[in-house]
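In what follows, a single structure is set out as structure tokens and then discussed.
Every protein chain of the complex appears in place save one, which is left out.
Let's look at subunit A:
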């Protein structure tokens, strides 16, 4: 999987490494900004109120 990505990146080793880092950072950003905020309320830490549901 990662090997497949690596082989498809252009340029020499250094450019590939640089692009990889950028890709990783982009993934982390998307996770922190969109995926985790969506997933977190599904866990129980948010249940601090009393209600009849």
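The definition used in the following text is that a residue touches a chain if its C-beta (ideal position, glycine included) is under 8 Å from a C-beta of that chain, and two chains touch if they have at least 3 such contacts; residues count from 1.
To be clear about the criterion, contacts and distances are computed from a predicted model.
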item	value
Chain not present in the shown complex, as UniProt names it (candidates "Class E sortase", "Spore germination protein KA", "LrgB family protein" or "ABC transporter ATP-binding protein")	"Class E sortase"
Positions on subunit A where the hidden chain makes contact	1-3, 28, 31-32, 36, 39-41, 43-52
